[in-house]
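Working notes for the structure below.
Left out: one protein chain. Kept in place: all the others.
Our next item is chain A:
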């Protein structure tokens, strides 16, 4: 089961997964330890870090099955996300990325675990912290860095920037700037899915800060009323900008806040727990309607690039999470525990990823800026024409291409 899902996800053209497959099958140094310890198809049984807590629903099992291949894939994919976000940080500081930029490092297990449980026919919609979700949906590093730097090669033609990544062919409805606004949209997607009867669901992601927006509750009621296959995923990183969850929420048990809507609390730093929960939620939503997943996670960076991230929380808190709960380190330990790769081999993979990221950045820099005429495109559908006034007060009519 786990295998077939994995196979289907890697054959569905995920660029994210491809390089690993090749690394695993073609790099002898990597293959050896794996085959010596366990065959790729060996089933490993793993306990999730902590039990799930539920609200008005069953609790999924803590025991999950995986394979050496999946473990290595998780390691690689999360390490790639981490590397990518660190690189975005440097690009921003070098002023190559303008606008607002929100990084995901620390939260990688949510994006990866969710993808591992679903297909690209399921929809995902999120807020502005969207780089890694896009990568998880099969977006490429080149598209990401091009978009971040406002180049034509970006996933939104350079017109969206960091907060507005989209990937239609993989059901990624993107990147939204207004906190909370994406959740009702997600319920609309789920309504569409219910009609099409293709057994797909929508994951609508939002933060602990967004959890206090009124429209979230409106959306929940609608989804529950009509049994929509909507899964509301609260990525609880415990801060909405500088505000700790307890300062803003009377009940920070976000998984319970749907009242009549069932919920699960999940360790969002454990990719296996996330995967298990998302699988459970999808089945639940298809049968019974909406469910809330609260992912207990953490962002290492500040809220955005202008926030050092250390005024409203202690450095000890951050380093404590890094040491005890880091999603990548967790997988690294599991890999060692099952003797799937050596320390050096994992370091080599990370080096390889760093190179991959650097190459993508170099390529993205070659992508041209959008044509000025793009300023007037995509406002209305083709042919509407956009009017503007020139400095000489003469009307300028731009006919859309």
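Just so it is clear, a contact is a pair of C-beta atoms (placed from the backbone, for glycine too) under 8 Å apart; a residue touches a chain by one contact, two chains touch by 3 or more; residues count from 1.
Criterion: contacts and distances are computed from a predicted model.
Trainee: I want to check something: the complex is missing a chain, and I'd like its UniProt protein name from "THIF-type NAD/FAD binding fold domain-containing protein", "HTH TFE/IIEalpha-type domain-containing protein", "3-methyl-2-oxobutanoate dehydrogenase (2-methylpropanoyl-transferring)" or "Polymerase II subunit RPB11".
Mentor: Result for the unshown chain: "3-methyl-2-oxobutanoate dehydrogenase (2-methylpropanoyl-transferring)".
Trainee: From the list A:209, A:229, A:262 or A:327, which touches the chain that is not on show?
Mentor: A:209
Trainee: I'm checking contacts with the chain that's been left out. Which of A:140, A:221 or A:243 qualifies?
Mentor: For the chain that is not drawn, the touching residue is A:243.
Trainee: Of the residues A:60, A:150 or A:289, which one touches the chain left out of the display?
Mentor: A:150
Trainee: With the full complex in mind, choose from A:59, A:178 or A:225 the residue touching the hidden chain.
Mentor: Only one of A:59, A:178 or A:225 touches the chain omitted from view, namely A:178.
Trainee: Just the residue numbers, please: which parts of chain A touch the chain that's not shown?
Mentor: Answer for chain A: residues 98-100, 150, 158-161, 163-164, 177-180, 209-210, 212-215, 240-243, 247-249, 311-312, 369-370, 372, 374-376, 379, 386-389, 391-393 touch the chain left out.
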